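Input: a single structure, listed below in structure tokens.
Complex shown without one protein chain; remaining protein chains in place.
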Amino acid sequence: MSDLLKRLTAAGGVSGDEGRVRAIIIEEITPLVDEVHIDRMGNVTGFKKGTTSNRKVMLCAHMDEVGFIITGIEDNGMLKFATVGSIDSRILPSKRVRIGDNRVPGVMGIKAIHLQEPAERKNAVKARQMYIDIGAGSKDEAERLIKLGDYAVFDSELVYFGDGRVKSKALDDRVGCLTLIESLKGDYPFDLYACFTVQEEVGLRGAKVAAYHIQPDIGLVVEGTTCSDVPGVEPHRHTTRMGNGPAISIADLASYGNKEMVTFLIECAENAGIPFQIKEGVTGGNDAGEIQRSRGGAMTAVISVPCRYIHSPSSVMDLKDLDNTVRLVKEFLKGCESL
Amino acid sequence: MKDLIQKLSGVYGPSGNEELVSEAIRGEIESYVDEIRVDVMGNLIAIKKGNGTGKKIMLAAHMDQIGLMITHIDDKGFLRFANLGGISVANSVCRRVLFQNGTVGVIGYETELDSWKDITLAKMYIDIGASNRKEAEGLVKIGDVAVYHPLFSVGNGKYIGGAMDDRAGCALLVKTIRDIGDTPNDLYFVFTVQEELGLRGAKTSAYALEPDLAIAVDVTATGDTPKSKPMAVALGGGPAIKIKDASVLAHPMVKDLMINTAQKHGIPYQLEILEYGGTDSGAIHLSRGGVPSGVLSIPCRYVHSDSETIDAGDMDNGVRLLTRILEENISF
Partner (left out) sequence: MDAKMFLEELIDTPGVSGYEDEVSKVIKDAFKPYCNEVGRDAFFNVYGKKIGNGGHEGPKVMLAAHLDEIGLMVKNIDESGFISFTNIGGVDQRILLSQEVIIHGKERLYGVIGAKPPHLQEKGETAKAVPMDEMVIDVGFSTEAVKEKITIGDLITFKSPLISLAGTMVSGKSIDDRAGVVMMLETMKELDKLVFSGEIYFVATSQEEVGTRGAIISTYSLDPDIGIAIDVTHGDTPDAPKDETHAMDKGPVIGMGPNMHPKLTERLLNVARDNEIGHLIEVAPGLTGTDARAMQVSREGVPTVLVELPLRYMHTTVETLDMENVKKAARLTALFIASLKEGWEECLTY
């Protein structure tokens, strides 16, 4: 499992450019499912025919991650870029990125501290003012290496550290992808659709068309979510806590969890002795919003692996939380037929 | 009408928790409709069949009210909350709230703040009189939702209470269901969920029902209070026929149908342009291949407070207007 997590997080997959992640997922799930469907937006769905029931259960995790897209090439060979998905531009100075299919390395520089006015250091840098340096000396040279519209990702390797902690980019939502792959190893009475979506970070775009196609009765979204149990944040704004188990959402900005499903998830966790937490706060939003309100509506719920420093090259999670998330999803699938 | 509004506006039903409202409405209309059901989102759908020659019309009024969801319980038993829908600081300070189980609380704020402007919802809390976390947890849990404490009053022909948005609309539909005579049209009365969270119930129900046209009934703001934002809608000026808000441009055919019907029957009305906000028609009109939609609005002062104020005459005329519209032979 940890090798797969490494492969999944290493793959670049900015919203709209999920091909590398998709390839890994197709390879992993093909032996586990009856059918692999790739739709015209690039969503991948692994279908497992149910043994006895015709109910449709959709598991959902998004393949895409936040990142960058190249919007311009300056005469001096520097690249202008825009952020894809929400990234706090204050984290950008002094970071490494990889651009395009050839993983061209680049750096996001900022003029040296010596050259800044004292007042300047107090102001946040805006992405609009920044650029990527790939070492090219001219526009021509840059164009030999990259092209307009190429996507870029943070260059950040997965690192195990501390007591069972992992640092990587793109934990949101490769942890969900991994959970879905693990879930496909079981057999279930109902029709299971494990859906790996595109473009969640730019507005739940992939899930909208995938849910329309699948028409599920039940949708469970597995996410990486904000964990803000760090100094400087008041306890009532922590939302989740690292190591306390998967977070079950009551509501976020995109959906209000179906109450029966949420109650059932809690029962599953309690009966199996899996630690869990209720996500505090009504922040963020995810694919459940589109699944719940596709066509005539569906039951949905969300469970998440808490991730600190989310949407940055150095997201951090606790491996136990991921293990327990996988366990909880499996427990849910064992009994969700009763919903 | 007064009793109906008093009853419905007092039922607990924040967004995502509309079950009690649904039950109350069902009790009021069950014997007047041909069919009644609840869908997977929790929308209550009541059907009154026409004679088979008319249109399939969807009427929508939302059951949910804005609320405060508990996100954290601190060591001393104070509750932190997030808003479900448009809870504002100004309308919340020192107000009483009510939980489904009857627990009452008061909304306080961190008084170390220097200025009123620094207060945000994240710096407010609910005090339920608990002296520690354990005691609080005996009364509420994370994810529970409180609503402004409903207190209903009647003053000089005005109804004042919590959740007029949109129980007034629900009451208007209930009364219309009871009053309506023979009609050519098949009428689908949908009491929707989660409107305050983004027109969610209306979206799925409109998809499932595939109506020919739709009219939502909801409250709207007025421009008749001292130094209010300019708006040509007044309390007591009659039900308002919406021209636009941020979610929908009323379809000219439906708008004209509503205006013509009001004129034909001498029912007072006003025209409404709301420069912000939205209502269920915003979701309904974009369903599938498009549903021509309009909105019948009930003028309401102090929207999203615990003292939403509407006019008795506007309600009565609203019922008259909607009933006459639904009895029309509609030709488009």
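In this document, chain identifiers A and B correspond to the written order of the chains, with residue numbering beginning at 1 in each.
Heads up, the rule we're going with is that contacts are C-beta pairs under 8 Å (C-beta built on N, C-alpha and C of every residue); 3 or more make two chains touch, one makes a residue touch a chain.
These numbers come from a predicted model, not from an experiment.
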item: Given B:56, B:96 or B:244, the one touching the chain that is not displayed; value: B:244
item: Identified contact with the non-displayed chain, of B:85, B:292 or B:318; value: B:292
item: Selected from A:24, A:84, A:104 or A:194 as touching the chain missing from the view; value: A:84
item: Contacts of chain A with the absent chain, listed as residue ranges; value: 15-17, 19, 22, 38-43, 68-72, 80, 82-85, 148-149, 199, 202-203, 205, 208-209, 212-213
item: Residues of chain B in contact with the chain not shown; value: 230-232, 243-244, 249-253, 255, 271, 273, 275, 285-286, 288-290, 292, 332
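The criterion applied here is as follows: only the chains that are shown with their structure count from here on.
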item: Interfacial residue positions of chain A with respect to chain B in the complex; value: 235-238, 250-251, 256, 278, 280-283, 292-293, 295-299
item: For the chain B and chain A complex, residues of the former touching the latter; value: 15-16, 39-41, 69, 71-72, 74, 80, 82-84, 122, 142-143, 194, 197, 200, 203-205, 207-208
